[in-house]
Each structure stands twice: as C-alpha cells, then as structure tokens.
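A protein chain is absent from this complex, but the other protein chains hold their places.
To keep things simple, chains are lettered A, B and C as they appear, and every chain counts its residues starting from 1.
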Amino acid sequence: MQQHKTCVAMLLAGGQGSRLGILTRHVAKPAVPYGGKYRIIDFPLSNCANSGIDTVGVLTQYKPMELNSYIGSGAPWDLDISTGGVFVLPPYSKGEEGEWYKGTANAIYQNLAFIEQFNPKYVLILSGDHIYKCDYAEMLAHHIKHEAALTVAVRQVPWEDASRFGLMNTDEDGRIIEFEEKPKNPKSNNASMGVYVFTWEKLRDYLTSDERDPKSQNDFGKNIIPTMLNAGERLVAWNFNGYWKDVGTIESLWDANMDLLSPTPPINLHDRKWRIYARNVGEPPHFASPKGVIQNSLVTEGCEVYGKVVHSVLSADVKVAEGAVVEDAVIMPHAKIGKNAVIRRAIIAENAEIGEGAVIGEETGDIAVVGSNTIVAPGYVLKAGEQLGE
Amino acid sequence: MQQHKTCVAMLLAGGQGSRLGILTRHVAKPAVPYGGKYRIIDFPLSNCANSGIDTVGVLTQYKPMELNSYIGSGAPWDLDISTGGVFVLPPYSKGEEGEWYKGTANAIYQNLAFIEQFNPKYVLILSGDHIYKCDYAEMLAHHIKHEAALTVAVRQVPWEDASRFGLMNTDEDGRIIEFEEKPKNPKSNNASMGVYVFTWEKLRDYLTSDERDPKSQNDFGKNIIPTMLNAGERLVAWNFNGYWKDVGTIESLWDANMDLLSPTPPINLHDRKWRIYARNVGEPPHFASPKGVIQNSLVTEGCEVYGKVVHSVLSADVKVAEGAVVEDAVIMPHAKIGKNAVIRRAIIAENAEIGEGAVIGEETGDIAVVGSNTIVAPGYVLKAGEQLGE
Amino acid sequence: MKQNIVGLIYTGERVDELQELTRYRNTAALPMVGRYRLIDFTLANMIHSGIKNIGIIMQKNYHSLMDHLGSGREWNLHGKRSGLTILPPFMSRENVGVYDGLLDALHNNMNFMRRSVERNIVVTDSNVLYQVDFRDMMNHHLDNKADITLLYTKDRNVRRNARGRYLQVEKDQVTKLEIDPTIPHFENTYVGAFIIRRELLIDLVDRAVASGQHHSSREMIAQMVSERIYRIGAFECPGRVWMIDSVESYYQCNMDFLNDKLRAQAFRDDKPVWTKLRDEMPARYMGDSLVTNTLVADGCLIEGTVENSILFRGVVVKPGAVIRNSIIMQDAVISRNAEVENCILDKQTTLREDVRLIAPRSYPLVVPKNLTI
Partner (left out) sequence: MKQNIVGLIYTGERVDELQELTRYRNTAALPMVGRYRLIDFTLANMIHSGIKNIGIIMQKNYHSLMDHLGSGREWNLHGKRSGLTILPPFMSRENVGVYDGLLDALHNNMNFMRRSVERNIVVTDSNVLYQVDFRDMMNHHLDNKADITLLYTKDRNVRRNARGRYLQVEKDQVTKLEIDPTIPHFENTYVGAFIIRRELLIDLVDRAVASGQHHSSREMIAQMVSERIYRIGAFECPGRVWMIDSVESYYQCNMDFLNDKLRAQAFRDDKPVWTKLRDEMPARYMGDSLVTNTLVADGCLIEGTVENSILFRGVVVKPGAVIRNSIIMQDAVISRNAEVENCILDKQTTLREDVRLIAPRSYPLVVPKNLTI
C-alpha cells in the first residue's frame, strides 16, 4: 500500500539529561514525571495528537526501556493506529556493525528509511525536553504558506538572557537571514525552540550531504541550519507566544511544577480543547483524611493525605502519613512520606520512601532531591541542595 | 501498580539470517514473508496470543525498522494492551556507552529490567526463525508440574540427522541428564527447538553469573544449559510432535511454502481454533481473470491473475500478466510478473518487477531468487540457483 | 491534518425489495464484493476525506452492523479524541422507538451534532455505493457560497421510475426537486449525501420538528428548495454510482466489480477500503479447480469450477461442483457435483451433493442464511 502522510513527527528523546542528576539515573529525561500525572514526553505527544499528527518516531538510545513501556501501544495519545502511530526508534545494526546516534541530525539521518516509508511532504522535528502546548498544525500552515524549506519555531526571550540561546535573526518578512549560536552581542531575541518543520526533500538532501562531511558534528543547530542558510534556502521563523519551559535542571523542573500552583497558572492543563494525555494507572480518587490538611496544591488520584500538604504537587499514589509536612515540594508517583517527616523545597522521586521524622530540604536554599526507589532512614536529614539516591 | 504476570515471553529476533541471502538484505529474518500473507514472526506471536501469553519482548538489533513497523501497536495479535503487550527491544545505551547483544543469553541479560517490571513467575524464550503451531501453555503446565528450573522443547529428528542438532539426552522420566551440541555419535534424537521455559529466579541468577564469566559466549545452548546441568538443576524435556520447520535457508523457505500446497498440508493454517494472525493490508478479493489459470496454489487477497499459476504461493497484491507462467514459485507481496515471463522454482521478493518475457529459474536445480524492489529487465534470464538483487 | 467536517451516516433505509437479504441485517450491513459490507465504502469515502469523527445512526436490525463495526479499530476510528460513535435507537422509559425517517433520526441525535466541534457536517444515506472526496465537495460548497450542497449523479444506472429524488441543477444550484416521480424529469439523481454548516443543520432540524415535519429529510430539503431562502448547491459525484435498493441492483452492483476498470476506481492503493478482519489464510486452489472471471476472498477452498462469480471469505467449493454467475457469501459450502447459477447464497448456506439451483439471469434467487438445501 502506498502511503502519503502530510507530516511525520520525529521526537529527539535521546538525551540523558545529566543536569537532572539522580532523577535521570534510571530513566531517560522525557520519562521524568511532571505536574502530578504527566511525564515530560506527554507534552510533545499530546501536542501531536491535538495537532492532527498521527505518526511519530521517538528517537532514543539512553534507558529506552521505561520510555518504551510508558509509550506502549500509543493508545493514551490516540497513536495506536495501523496507518501510522508511535514508534520507538533506537539505533540499529546495519549489516556487520551498528553505530550510536552521533548528533541530532545524525539521529534523524539514521532513520531516513523510517520516514521514507510514510512518504511525507513535511517532517516535524521535536525534542522531548520541554513543557508547552503548541499547535504544530499552525506552524505547518505557516511553513506551507511561506513555501519554506525550513521553518524554525522561535520565542522572544528577555534581551539579557538572549546570549544563552541560538538566535534567529530575521528580516521584516520573518525570513531568517542569520543564525547565531549563543552570541556575545545578540542582534535579536528570537530564540530557537529546537522545533523545526522541514520540507521532506530538503531535509533528506541536507542530512545526506551533511553525513558525507567528516568535519560535521551532525547537529541541526551547528551544521544543518547554517549550511542551508549559506545555500540560500528559504528559512522562516514562526513565532510562538505561549508558555515554554525547559525542564533540564532540578531547579527548572521544580519551578515548572510550582508554576502550576499559582492562582492563574501560566499553562492551563485544564483546557478541554487541548488535553494533555498521559498513561493512566487506574487509581481511585484521592483521599483527604479527616485530620489531613491540603492547601494550594495539586493532588492526583490514588493519593492518601493524613498529614499536611502545602503548595506542593502530589503525583499518583503518594501517601503522606500523619504528622508529616510537605511544603513547596514535588512528590513523584508511589512515593511514601512517613509519619512526622518534613519535606520542604524538595523533589521526591518515584517509589521513594521517607522514614519517620526524616527532614528533607530546607525552607530556603537549593532544592533537595531524593532519587527513585530510595529508602530514607527515619530521622535522616537531607540539607538544601543535596541529593540522595541509589 | 504492582504487576504479576505468570509468564513473559522473550522472542530472539536478532539474527540477520545471512543464509537467506538477498532476502534478508533489507529486512530481518523474522520479517521475511511466508505462506502468502504471513511473516515468520507471525507464528511465535500468534502462538503466544493463542496460548494466553499477553506480554512479549522482541529482541532485535539488525534492521529493526521493518519489524518495528510491522509489529506496530501489536493489535493484529491482540498484543496492544495496557498491562502488557508487545515491545521491540533493541540494545540500548547505559550511561556513557552501549553494547550490542553478544549472544542469545546476553540479549536476555541486557533486558532483565524489562522482565523484572512484570514480576513474572516464568519466562518463555522463543526464536523468530521457525514455522510451527505450539501451545506454550501446555509446555508451561509441564514445567510447573515437574517443578523444573528449565524446560526445553524437543522434537524427535531422524537418527541420521541427529548429529546436526543440539541433543537433549533424558532419563526415563524426561529429565535431561546430558546436553550434546552436534555430537558425532548421537545418544538420542531429541533435538532442542531453542524454545525454553525458565523459572524466572533461576534464569536471572544464571544469566547474571554467566555475564560475570569473561570466557562465556553468553549463549543458552553453549553456556547456560551446561552450567545449569552441572549445578544439578532440574532440567526437563517437553516433547513437541507437530510440524516444525526451520526456514533459515532459501531451500527450506521454499520447501516450507511448498508444504502448504500438498493435498493434506502438514501444517493447517485454516484452523479456526488456532488462527495465525498477521497484519492485514486491506486489499480486495483476488481476481481470477477470464483467461487466467490457477492450479494447486495459494492466492492471497489483492492478487490479479491474467496468466497461468501452477503449484505456487502468491502473496498479497501480486499481479501476473497475460501469458506469464508461474510454477513451483513463491511470489512475495506486491511483486509484478510481466507479460510472457516465466517463473519456475523461484522466490520473487517483495515489490520486485519481472519484465516481459524474462525467465527466472529452471524446472530443476536450485531455487532462483529475485530480491526485493528489484526490477528485472525484459527478456532477462536468471538460472537455477542464481540470485539477483540490489 | 485537523479537519473541519464531521460525518453522520443514517442507516435507517428500509428496502423491502431486498427481500431476505435484509431480514436480519440493515442495508448498511449488506455483504458486498467478497469481503466488505456496504457501509465500508461510505466509511472509506469519509476516512479518505480526512473525516475522523463519524456518527452512525442505528435502526432496527442493527446487531450485525454493530458486530461488524466493533470498536472501529479496523478503520482507525477507535481514538479518544474522535472516532466512531454508534448511535443506537433512543430508548428510555418513555420511548421504545424506531425513527420515522432521517429528520426524526437527526432530531433524536441532536446531542451528537451539538457535541461535535467541527464547523461542517456531511450527512449520508448508507444504501448507495460511490467514490467521492468530500473535501472536493466542501471546497465546491464554499466557492459556491452555498448554504447546503447536495451530491448528485448523472449516472443513468441509478434512475428508477416512481422512486428517488431528482434535481434540476442550474449553475451549480438546485432549482427544482422531484420526489418519487412516475418518470423522472431531471437527469440528476440525488445520491443521498449533503454538506451543511453544523449549526445551520441543528437550526433547520429544530425548526422542522417544531413545525411538525416529522417524516423525513425529504420534506426539509424540498421545502428549502421551494422557499428559495437558502442557496442550495449541487456537486456532481465523479465516476459510477450504485443504488442498492433491490435484489437485482444488489446483484448487478456486485457483478460490476468483475470489471477491471470499475474495480480499479473503487480500490485505489492510496485509498484502501477497510473492513472487519477475519484472519483467514489465502485462498487454496486444489485438484481440478477451474476458476475464471471471479473474485475470491481469503479462506476459500476451491476444488470445483467457478465462473463469473464472487466468493466471500471461507467458501468451500467441492470437486465437481459448479458455480456460475453467482454471489456466494461467507462460509457457504457447495458440495460435490452441486450446481448453482444466477443465485445469491447468504452466509453459511450449504448446498448438498448433486443439488442443482439454477435461476434465470434476470431474476437472481436469494437463499437465506444458514439454510441447507
């Protein structure tokens, strides 16, 4: 059967995300929990589903198992269809030997045959590192309207931060005339989001020639975009104005969770026209006990709160025992907080168990982290900014 | 959520199957078409579904893309469930560097964490190289009844062939007392089928210690089974009496197809209590034209036969033009046989196009093969035993 | 990508002329062309027009249709965000109901129309077989600035005396409408599909019901034409159209698929027609089989002679048996030396050895399902 997809998405989910410390020791970054019932990868996958993109390749090579299990058949995102769907794509052996993904561009290059089978007109490149809601269909329409070879999603960052980003300098029509990677003296504040729409033939051609260049680092930002600019291809910028958060560090992951607790959260997860889908674990409603206290928090199904929870995010199946205090904290799925334990400005990862009277984190200072499956002894004290884990 | 699976299956689908020549140049062996509408992997997957095993890991490192696309969400085999299902498991990066699968045992070892998450009692090890119908539930019941650490499926082979196999010498109770790999003077004719049921703890322990042995080849037959025997573990044999065909060579693949054309085929694919499932391509019924002739053949939906087809297997969407003759041949999906072409004792792979008047194969001699996507020029002659392909 | 059309299929047509074929199934569930049901072609039209949200209004006899559609998985219509919605007849403490025509059906399924988010809706009957891209029709509708656009055909094959709806079309606009004329005066036959803004349809149905026109949509459209308030567009259906409204037209439609060209029109590589799967093995030709000009589905076992026929999945033709100009449905068995000509054998029928069942070409005989003769 001959297939014709308008657009296939390729999601770069490969990074270990080492700046997340012990949180990514056992899982890839896109599988890190966020916001009570989501994982980071739910955002690009749900965006795809809501944008009408039904074929997604997920490129991964680090700890793919948890991601593989989480994605499963793709049903939670309506991506379990016979004419497309979601595929986890690790590097594979070609004849005698295989090779790992060398860079972002190389990861796509190694999967050109995957894309080819869907015979698409356009390819959407995504990364699995950000929390945002985005209608890729609008971006694609922009790309088509401007007959671009490549459209780069950009967002305006404060001028003082601009030098930390890859910047797209555009002319008045939105055409990209220059790309600067972390310049000292930025000429614009249009930061690339690492979200690209390529016309498929262009992508294929430039990836193929880039691969032949032994000096190339096979990276979109460092190699592909500059080469295309030099070749005079039509590159346009597409402005994104919504909430966009890189959750690549402990601090930013914690921040992004706290964002959800403001009276008017900068990202609305209650939007029934743009639901964020997630794999559901089948827990009963959460229980607020007669003596428990819950204030300014997100609490997910399966939780049982006998202690005090203030300004925190509780993921599915978290237990907070009597006398325990959880404040300004992110508690990931299945974690147990023992009696009289105190958790402040901390992230407690999946399945961790905090013993009675333990004190994790402090009222001020850096975020304390307890890694997944870690059992913290009763009375243990973990100071601000410290990490404890297997 | 705590899971408890009785049995998880691990399917070793890694082999390139180089003895299949150009047939496996673009696909892994388990993805090779067979019997008109199946691929080799449909047999172990359907056996799992029919045996009530709903969680299958498919271990692969060579050309996984086609296999990945073919398996998709697992829906054709009822393996698209949220509490299990089918997972394609390639080797993955652990921290800084990754490693390819070194041997069959190492492939399972690298995926111990995958198995662990389902917390099974037993693990079924399968390979993706054989055509057979087998009720693994019976084998599992045998394993449980005999309180074995490992149960090996065996079948009786003719004594004269026995020295080509790994043989399980058993006592009168069916307990394995000796394992001989291709002995010159066989003491039994119980050949191992490479199908194993392990008690999970035993498997985990022996794989872990095998991995620590730098001299081990990390192979079930060469290392794990002898070690377990030496350690005095209870190893039992389970007799399988049905049709079982290794399709590892061009000749045996062709043979296995021809088996289906006998008046009473040795394997019944029309068995409605044990269906072999396959991904369906949505083709209309096949068309036997007013002038076409079809005799003693299997013809799949989507075919159009204007020429003569005798004692052959036609897969989905094969076209046989006027005047063409197809005899003793296997034609794989989407292949086109041009006018007046003659195909005899041949395998024509997927999407191949045979030009007008070309002659492929001969009435006697070895099987001729045309590889996938190959366009054969009009009038071309391919002799017996020759292979033509990209 | 994201679509702006929701589909609604009405399966309530009652066609007594289909005799035993619709005794236990509705017209939409009629087995067609060896492995399909009639509704598969309507679904294919919608799916390949990018429509992902489809409601199916059920009527009497809908067991086989529900069984066929299942979860919608085979059509990739099983999603959470969209997919197939089965709309069974509304039955409450007050209402043990069967719809009284399309208008009544629409009125009782207002919830589905209201809940949908798409701007436009295409409403189709289910007893017509054709190929159309509703996106082309939608574009025509918009370019034509129409309020509603009707699909029509000039195919003379679907004209009937004293039955059907015929349109006078002038400059892409419907100016007159005839319902069930003794002899049709206009060359354009309404194919039973229209496109309209969803909100407008809701409004029209509300008003029509309020004013007591409960019988069918015919009046609604007829009134729209006569009132001249709305601009009623007309879009011509490309290719052949088959109206399945009698045993003869059912038989002829199936037989037409033996024609290479018409088959190629219906089954395009890039627009597969999906249907419920059976996981049958390929068809087997054994012994002295002789099969010509015949469509054969998977799972058949043929040892006899078949010509100018259609064999559905799992049909068994024993040695010496002869089938001519016939439609043999799923799992039927034609025993040794039996002969069948110009017949329609329904599912699981069995013809015993040496039995001859021969009808005139002009009047194909229907054998009801499960019968052994």
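A few comments on the model shown:
In the analysis below, contacts are C-beta pairs under 8 Å (C-beta built on N, C-alpha and C of every residue); 3 or more make two chains touch, one makes a residue touch a chain.
As the structure is a computational prediction, the values presented were derived from the model and not from experiment.
Shown chains touched by the undisplayed chain in the intact complex: A, B, C. The missing chain, though absent from the display, is touched by one residue of C:G7, C:P31, C:G55 or C:G72; that residue is C:G72.
Contact with the undisplayed chain is limited, among B:V32, B:A49 or B:V86, to B:A49.
In the complete assembly, the contact with the undisplayed chain comes from A:L314, out of A:A148, A:L314, A:M332 or A:V376. When the full complex is taken into account, the listed residue touching the unshown chain is A:E283, out of A:E283, A:E322 or A:D366.
In the complete complex, the hidden chain is touched by one of A:K121, A:R275 or A:K339, namely A:R275. Hidden from this view is one chain, which touches subunit B at 1-4, 6-7, 49-53, 78, 80-83, 137, 140, 273, 277. Although one chain is not shown, part of subunit C still touches it, namely residues 23-24, 60-63, 66, 70-73, 78, 80, 86, 88-93, 96, 98, 277, 279. Not every partner is drawn; the one left out touches subunit A at residues 35-37, 75-76, 263, 269-270, 275-278, 280-292, 294-301, 313-315.
By definition in this document, only the chains that are shown with their structure count from here on.
Of the two interfaces, B-C and A-C, the higher number of touching C-beta pairs belongs to B-C. Measuring from the averaged C-alpha position of subunit A to that of subunit B gives a distance of 38 Å. One simple way to say how far apart two chains are is to compare their mean CA positions; for subunit A and subunit C this gives 46 Å. In subunit C, the positions touching at least two other chains are 272. Multi-chain contact residues of subunit B (touching two or more other chains): 75, 281-282.
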